[in-house]
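Heads up: the structure comes next, in structure tokens.
Left out: one protein chain. Kept in place: all the others.
Letters A and B mark the chains in the order given here, with residues in each chain numbered from 1 onward.
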Amino acid sequence: MIALLSFLPGRRTSAAFAALVLLGLSLAFAASVGETSIPVQTVMSTIANHVWGAGYDVDPIDAGIVWNYRLSRAVVAASCGAALALSGAVLQALLRNALADPYLLGISAGASTGAVSVAILGVGAGMFGLSVGAFIGSVVAFAFVSLLALQAGRGTGAIILAGIAGAQLFNALTSFIVTKSASAEEARGIMFWLLGNLSGVRWPDATQAFPMAIIGLLVCLWHARALDAFTFGRDSAASLGVPVRRVYVILIGISALMTAVMVSIVGSIGFVGLVIPHAARFFVGNRHGLLLPLSALIGALFLVGADVISRVIVPGQVLPIGVITALVGAPAFALILCHGRILR
Amino acid sequence: MTLELRNISWSVGFKKIVRDVSLRVEQGEFLGIIGPNGSGKTSMMSVLAGIRPPSDGMALLGDQPMRKVGRRNLARRIGFVEQQADTSDRITVHEAVSLGRTPYLSLLSPWSAIDDDIVTSALESVGMGNMADRIWHTLSGGEKQRVHIARALAQQPDYLLLDEPTNHLDIHHQLGLLELVHALPVTVVAALHDLNHAALFCDRIAMMDGGKLTAIGTPSEILTQQNLRDVFGVEADIETQSDGRCHIRYRVRNQMGVQTKKGRVA
Partner (left out) sequence: MLKMNRQGLAAGVFAAGLVLTATGAQATEYPLTIENCGRSVTFEKAPERVVSLGQSNTEILYRLGLADKVVGTAVWFNPVAEEYREVNAKVKRLADNDPSFESVVGQKPDLVTNQYQWHVGPNGAVGTVTQFNELSIPVYTAPADCVGKDNSTGGDGTRLDAFSMDLIYQTITEMAQIFDVEDRGEQLVADLRAREQAARESVESIDGSGVSMLFWFSSAEIDVDPFVAGQKGAPGYIANILNVRNVIDSDDEWPKVGWETIARANPDIIAIGKMERRRFPADDWELKMKFLKSDPVTSQMTAVQNDQIVVLDAMSMNPTIRTIDGIEMVAKAVVDLRKSQSN
């Protein structure tokens, strides 16, 4: 069927169509599988009821679970996976470093500091929850890293080192707060959150995550050619007519924003931003016009799948999703490294 | 369309790398830039190419300040080949050269057959027409340099700026490259470290020393014994050939006879 589609006029449109179909299927799958088993019939009826008001008779708890818990969670997982993979691809191109990932800018470390400040120090006096604290923390950390990078001089090395310094600083702050103030129970609660967790996700989170992912995709796609131009470095890109500074600000900014939003909703999920772009490169090479959308698609599918696995692999328990992405991501990365010839 | 520098300076922090340089590139010429290491050649080339704005003074293209010309327009007129440009990305030769079309592409004018033709002819100009599908890292140093030149040519520039293009190449490729570039229908500005190459290929030579442009003129005017001694710190004899071209014969101190070093040590 996919092969047939490629004969249709406009290879790009048929590819986009196939991508949407794949995504839709993955969302339906994620809505059908979860901690408890709900018959497929119920799932389909619920979706039908909500999407076009079909009026089937469904148990309200089951319907609520499928629609409000599972489906919203799947949408957020897809958005998050896409956003992280996009950020990773963009940063790898801009910083000319195959190991760059969205957390390089200190965002995840800042988010964890913000979250523990709220959860353990009680900053904000219970007025806002972990998510807002995490977002503020990531913004602060990113500002710190940016200032440091500017002071450290030009060049991608400065940015990378500033990011590492910032991440170390904020991670240290997090550890300090946790060891000094937290009881065992609090520490356990916050550690679970920090490892990435989609349990608390509902539709309001999805209405934040999904548009952010779409906007991020559009902005990055707009700059696809500029990203290609960075192949031989910044000066090369400048000589090809790319407004280097402006592109840096916009793309690093949008990556940071996407990552901060996603981390504040679901915590830090690792490996997606690092590995998925390489997986996509394995299939379509380095042209960003193809690499960016494919990274986003693979990232989305990957995280939806990882979320489902995190719920069913240990009966009755939900594993942190960051554990699943690392367990899958690390060997996958090793495989790509050996066979995919990332660096020669 | 003229390319000109008027009293430009360029600094890094408090250190002045290029001081008060004025230069006007004549259309169709092959202008060589020579000078010892640290004389500011690369920095001056960057300003000339429009990649870096000068700290003082003005760089002009077609009598318009480069700032006003705009980056994309600059990229359509000036092709710049850096000293060292490599990538660990897995790209083909064709993809590398295609990057040269960046200043012409946009959402409204996407890649078309015309761009394909331009890339092909650029590759053929550098004698690599049959290597379009080769992977970048499988190329030799000389082939990589030629691909860079092809990329710059794909920009369809009026000016081709080369920063020490023959570094890391063996002699066969060094000369081949310069011959190729000389034959192209573009104005060339090349920073060269081999003075004899400069003598062979350049219509004019500009000499830099300590950030200043100390002299500019024909090879025979610039490559004098005095200049070689003062600026480069070498002793040499200049031979002038019948066609006006000169050749530098370096003098080495303590010239021994037939006895080899081996003989001295043993």
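In the analysis below, contacts are C-beta pairs under 8 Å (C-beta built on N, C-alpha and C of every residue); 3 or more make two chains touch, one makes a residue touch a chain.
As the structure is a computational prediction, the values presented were derived from the model and not from experiment.
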| item | value |
| --- | --- |
| Omitted chain's touching partners, listed by label | A |
| Option from A:S131, A:S146 or A:N286 whose C-beta touches the chain left out | A:S131 |
| Absent chain, residues of chain A that touch it | 34-36, 60-62, 64-65, 67-70, 119-120, 122, 125-126, 129-131, 181, 183-186, 188-190, 192-193, 197, 199-202, 311, 316-318 |
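The definition used in the following text is that only the chains that are shown with their structure count from here on.
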| item | value |
| --- | --- |
| Partner chain A, residues of chain B touching it in the complex | 46, 49-51, 71-76, 78-80, 82, 85-91, 95-96, 99-100, 102-103, 105, 107, 137, 148, 152, 155 |
| Chain A to chain B touching residues, read off their complex | 96, 98, 222, 225-226, 228-229, 231-233, 235-236, 238-243, 281, 285-287, 341-344 |
